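One chain of protein is taken out of this complex; the other chains stay put.
So, chain A:
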Amino acid sequence: MKNWLTAPDRALAIVVILVGAFLYLETYSFPSTDWEQLGVAFWPRLVLIGLGVLALFMVWKGTLEPGEEVTFCGRSFVFLAGGLAYYFLLRSVGYLVLTPLFVFVFTAYLGSTDRRGLTVAALSAVLGTAAIYIVFHYGLLVEFPGGVLEAFGE
C-alpha cells in the first residue's frame, strides 16, 4: 500500500482528483447566468472533467516516466516560507524595514554565518534594498507599505 501511494505521479494524481472534486462542487455556487446558452460554469467543468480523466489515467499508470527518484529540498521550502512571511509581514512591518531583514537573513542562511559572511549579508541587504527602493520609489513612483516607520512619521 505504501509503495502504491508513493509513486510520485500517482500521488500527484490523487491530489489533482481531490482538489478537482472540490472545485467541481464549487462551480455549483457560481451565480446563474440564465441568459446564456452555456452557463458560466460550463468551461471550468469541462476542464475539470478533462483533468479528472487524466488524473485517473495517472492513478492507473502509477509512474509516467521511470527514472531518477523525485526529491524535494527542504532549504527551498524554507526559502518559500521566508517569501510567505515577507508577504504576511509586509503591511505591518513595512517595506524599508522588512526587505533588508529578509535579504540579510537569507543571504546568511544560504551562505556562511561567520563574520565575513554576515558582513557580506549586511552590505547586500542595505545596498540591494536601497538600489531597488530608489529605482521603484523615485524612478517609478511606487508607494510601498510604510509599516512601523509610518508610526514614526506620525
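As a convention for this text, contacts are C-beta pairs under 8 Å (C-beta built on N, C-alpha and C of every residue); 3 or more make two chains touch, one makes a residue touch a chain; residues count from 1.
Rule of thumb we're sticking to: contacts and distances are computed from a predicted model.
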{"item": "Protein name as given in UniProt for the chain not displayed, \"Putative tricarboxylic transport membrane protein\", \"Extracellular solute-binding protein\", \"NADH-quinone oxidoreductase subunit F\" or \"5-carboxy-2-oxohept-3-enedioate decarboxylase HpaG1 subunit\"", "value": "\"Putative tricarboxylic transport membrane protein\""}
{"item": "Interface residues of chain A (partner: the chain not displayed)", "value": "8-9, 12, 16, 23, 26-27, 30-31, 33, 36-38, 40-44, 47-48, 50-51, 54-55, 57-58, 61, 64-65, 67, 70-73, 75-77, 79-80, 83-84, 86-87, 90-91, 95, 99, 102-103, 106-107, 110-111, 120, 124, 128-129, 132, 135-136, 139-145"}
